[in-house]
Structures are given as structure tokens and as C-alpha cells.
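Only one protein chain is missing; all other protein chains are in place.
Which chain is which? They are A and B, in the order written, and residues in each are numbered from 1.
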Amino acid sequence: MKQEGRILRRVVPLIYFTLLMLPIYWLLNMSLRLTPDILTRLEIVPLHPTFENYLHIMRDPTWYITYWHSFEYVALNVVISVSVALPAAYAFSRYRFLGDKQVFFWLLTNRMSPPAVFLLPFYEFYQSVGLFDTPFAVALAHCLFNVPLAVWILEGFMSGIPRELDETAALDGYSFPRFFIFVFLPLIRAGVGVTAFFCFMFSWVELLMASNLTATAAKPIVSVMTRTESATGLDFGLLAAAGMLTILPGAVVIWFIRNYIAKGFALGRV
Amino acid sequence: MARIQLRDIAHSYRPDPNRPEDYALRPLDLVWEDGGAYALLGPSGSGKSTLLNILSGLVRPSSGQLLFDGVEVTDRNTRERNIAQVFQFPVIYDTMTVFGNLAFPLRNRGVPRGVIRERVEKVAAILDLSNELGRRASGLTADAKQRISMGRGLVRTDVAAILFDEPLTVIDPALKWQLRRKLKQIHNELKVTLIYVTHDQTEALTFADHVVVMENGEVLQQGSPQELFEHPAHVFVGDFIGSPGMNLLPCILQDHVALVGGQPVTLSAHALDAHPNGALILGIRPEFIELADPGEAAQVTVTVTDIEPLGGHQLIRGRLGEHEIAIKALPEILVQIGETLPVWLPHAWIRLYSDGRLVN
Partner (left out) sequence: MKPIKQSAWLLVLPVMVVLSFSAIIPLMTVVNYSVQDILGPSRHVFVGSEWFSDTLQDPELQKALLRQLVFSSCVLLIEIPLGLSLALVMPTRGAASSAALVLLGLPLLIPWNVVGTIWQIFGRADVGLGGYFMNSILHINYNYALNPRDAWCTLLLLDVWHWTPLVVLLCYAGLRSIPDAFYQAAAVDGASSWAVFRHVQLPKLRGVLTIAILLRFMDSFVIYTEPFVLTGGGPGDSTTFLSEFLTKLAIGQFDVGPAAAFSLIYFLIILLFSWLFYTVLSAQGRAEGPV
């Protein structure tokens, strides 16, 4: 690799990540200060950092239970979306069948539907089947945009694997399930990793449906955060602390799937 | 084209190898002359892929030197070594036409356009791709794509060798023999050094002038297909080559005669002179066992357990004492299951193995 290339690969990411972290640092900064302070003085480094905001959250059961609620429906959603998307993506990638192109594009239209449009029907529907205020309601509602996304991303990665590999495996005596799990999936693991993370992420931050399809038993953290508004206005410090805490689970998720995303593959022996 | 020499090359994927088992490739010396067609034959895990990757520069050997025409290239990377490689799966440039694919290595080196056209057309003719030159490479069949991959190695006149890493894996079985013939043709016409890695003995034996048989990281034998067939140096070679492989019959030496399944078999004086000891195995190929003429006394008797008609010959399976034995015979000879068959094991074709290795 040329010398300039090497320098580029070191310096550019460094600059980018520094810039990327500035607003996150700012979030941290705000979380360690009280709102009146935030709104009146500029402190590049908090002069009197306080954990008051964090303590407020951790002491209040309605706050920390909602973290668990969020995690419940997001986990459900990721599992459902990815498992349902895998066979469908394989079908779109490997075969032609009646209506395949149309259905594939139709999936995309689900992803682009403004959720506000579906809110009322969802509300009525889940009320009528008794799923309102359960993690299932939100998990299923989020499938609206996550399932198409999962199918699209997985199909893209699956199409990168030459079809000859499937046939070779069949000749070598692999049954289809064994081939799919032990040979095929490892080859697209970067795609699976990215898909799982995106499904997690889009479901985790979704506010409208998660708030409106739940009441108390399944209330997620994102909607509780809107409660930070009081008579004196938005409680920025509290909101910032909640925001910081919201990032944590996602960071953990990405840490666990980092090897899926980062490792490519060499076309090895089947 | 280059003369390739591997001097004391060994490779281990472990940082601290001390036992032979730690090595993916045990120390070996090999020389491949310029313009030859060579095969690396062995089952999975035999180290042949490691050896190939050392040749192409993808793996740096733990020890030893690699020389092209006497020049050491161990530290050079893939591009500098001028090695072309054809992989298990076709590697082509999707966005280019067939012509573009074949011309790519030459364009990158600044070869004049007229020369490019001439070379590409010549190579395309050899590979039966002349009619496809204008088409996009990505729309073709797997076997056409493999031909394109081969073609990219052939357009360059200065390539040291072309390495083939199980290139027929994804080819339709009906087309495999066509491609094999094509390779042979290429070799005869262009005199390029070709090194072919495979686990399929048919591919190796029909393609190469000189075969290197490997197992467990070790080179067991190298030689012409005929040498390997007639004088396997190791029981593994005897068994691996040939369809079916060599009969390997445990025997005991007693009074200058080998006892196989309790029955005596005479050995050549040559074999006895070597004073064989240890676990002895008598090897003889099914092709060389002779059925006794009617009325003739036999050396040993075989009880027939199964008969497989195979078109041009029949394969008789039986038992010599408690050992299984296979005999190839002409289809006209009538044999029945359960029959006791008198056979001769000509001592000229008997190979004696002590602890797996040929006694000489």
C-alpha cells in the first residue's frame, strides 16, 4: 500500500471520529449539569459536575422499568424481523417466481409509509385483539418498517454469493437446512450483523408508535423522556442523562456483533 | 515462464512449532522445470492449498526459500511474483466485457492497443471465447467464466506460472472433461508452466506430466503418473491412486515367503534382499492379479464375494483368507459368487511396505 494511503487511513478516521464525538460529548456535558445552569452558562468542561440527573432516573422506578420495556419489544422485533426475512431474502435472491419483482418493491413501500398514517388503525386493531400495552404490539407494529429493511439488506448480501456455491454444497451431500446454517449464513454474516443492528436501532428510537400503542405496562423509555417537560420548560439535564443511558444498550449490541460486521470471508472450500 | 524451486520450505500456522504434527507443511524440497504441467494431488488438509498459497504469495512460509529462475522471491508479494491464479470460484470483472476482462492485465501494464487485440484474440480462440468477446462477462455460465479467468493468466507472456486451485469445482460434471482437455491443449500450445491442485486423481493423472502426492503436510511421492501407478512409495499413494486403489494385504514373512491370510506368496529376490521387517503389507494392484488358467495350479485361492461389471472390465471382490482383495478381469471370464478362484500374484508387481513405506 502506498505511503499516502497509509497516512490517509490513519488520519481521516481520527479526524472524523473526533468530529463525530463532539455532539456526544456535549450530551455528556449536559447530563452532568442542571438545566438552569445549561441554559445560562457555557461550560466547555462542567465546572461542578453532578450526577443528580442520573440519580433521578435510577431512583424512579417508572424510569428504569421503561428501559426493560424498550428492550423487550426491540429484542422481540429483531428476532421476528430477521428470522422472517432470511427465507424471503433467499427466495428473492435465488429464484424467479410470479410477482417477485413487484412484491420486492412493495416491501419497500411499507418501509416508506409514514407511521403516522398507520397509527389509528394499529391502535384500534391492537385494542381489539387485546395486545394493546404489551411488547408484542410494538414489536409487531415495528415490523412494518423493519421486515422490509431486513429483507432488502439480506437480499443484497445474499446476491453477492455465487449461486454455484449452493449447487456445489448440494452435490457434496449437504441437506438444505445444514447448508443454509453452516455454510451460507457464515458467508453473509456481515450482512446479518448489519441487518440485526439496523433493526435494533430503528426500533429502539421509534417514538410515535411505541408511545401510542402502550399505556403503562409496556411503556418504553423513549416516551417517558417526553415527560421531561415541566412548567418551567424542558428539563435538558434530565433529558441528556436519559439520552446517555439510552445509548448504552445499543453500544453493547454493536460490540457483540462487531465480529459479524468486521470479518469478511475468503472463498474457501465448501 | 520460470523454473520454480522450493528449498526446505515448511509452514506452520502456529507460532511455535516443534513436533511434525504442528506443521501444515513439513519441510520439503521441490523443483519444477519451466514449461511443465504439474499436479498437486491430495485429500483435504494435505497441505496442497498451503503450498499453492506459498507459491502465489498469499502465505509467507515459516521457513525456507522460494526461487524463480534462481532468484529468491520469498519476500515478494503476489503482484511482484507474476503468478496468475485460477480459483475455485470464477473471478471476473462484472462490469467489463469478455474482451475487457482478457485485456485488463495488459492494459494495466501499458501494452499497445494493437498488441492487446492480437493477444486477446489469440487466447480467446484457444479458449473458445471468440464469439463472446463483445458480451458482458457477468452473464455467462460458470465454465465460461472459468475460461475467462484462465485467459487472464494466458494473455501475459511474462507470467511465471499459472496456478489452478481446484478450478473445476463449480463446473458442470458434463463439461469437466472438456475443460481438462482444454488445459492440456493450452499447455501443449503455449508451453506455460501450469500447477494444478486437486483432490481428484483423474484430473491430476490426465493433466500432469509430473504429480506430487501429499498427505498430512508431507510430500509422499512425486513422479510421472506411470511411476505413481506402478511404484507407489507409500501405502497412501497406492491406495489413493487407481480406481479402485491398490490391494493392501497384511502379511508375515516366513522362510522367504510372504504369508497372506495363511497362504504363501513368493516374493522377488530383490524384495527379500532388503530385509524387510516391522508391520508388513503386501501391495498389488487389482489390474495385475492374474486368474489361473483352467487346470493350472494356483498360487493362492480367493473366495468371491461380489462381482461388479464395469463395462470394459469387471471388478471381482473376494477374500484371501480374512483379507479383502479386489481383482480386475476381462468381462468374458465367467465367475460366480461363492466360487473359490485360483489366482496368481506375480512377484514383479508385488510391492512390499514396511510401516507404510516401500521396501527397496
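Miscellaneous remarks
Definition applied: contacts are C-beta pairs under 8 Å (C-beta built on N, C-alpha and C of every residue); 3 or more make two chains touch, one makes a residue touch a chain.
Because the structure is a prediction, the values reported are computed rather than measured.
For the chain left out of this panel, the touching residue among A:Thr62, A:Ser113 or A:Gln127 is A:Ser113. Across A:Ile38, A:Val138 or A:Ala169, the single residue that touches the chain missing here is A:Ile38. One chain is missing from the display, and on chain A it is touched by residues 2, 5, 8-9, 12-13, 16-17, 19-24, 26-27, 29-30, 38-42, 44, 80, 83-85, 87-88, 90-92, 94-98, 100, 103, 105, 107-114, 116-118, 120-122, 125, 140-141, 143-144, 147-149, 151-153, 155-157, 159-160, 163, 188, 190-191, 193-194, 197-198, 201, 204-205, 207, 222, 225-226, 234, 236, 239-240, 242-243, 246-247, 250-251, 253-255, 258, 261-267. What chain B contributes to its contact with the hidden chain is residues 56, 58, 77-79, 83-85, 87, 89, 91, 93-96, 104-105, 108-109, 135-136, 138-140, 149, 152-153.
Here is the rule we use: only the chains that are shown with their structure count from here on.
By the touch criterion given at the top, residues 162, 164-165, 167-168, 267, 269-270 of chain A touch chain B in their complex.
Of all residues in chain B, those touching chain A in their complex are 44, 49, 87-90, 142, 166, 169-170.
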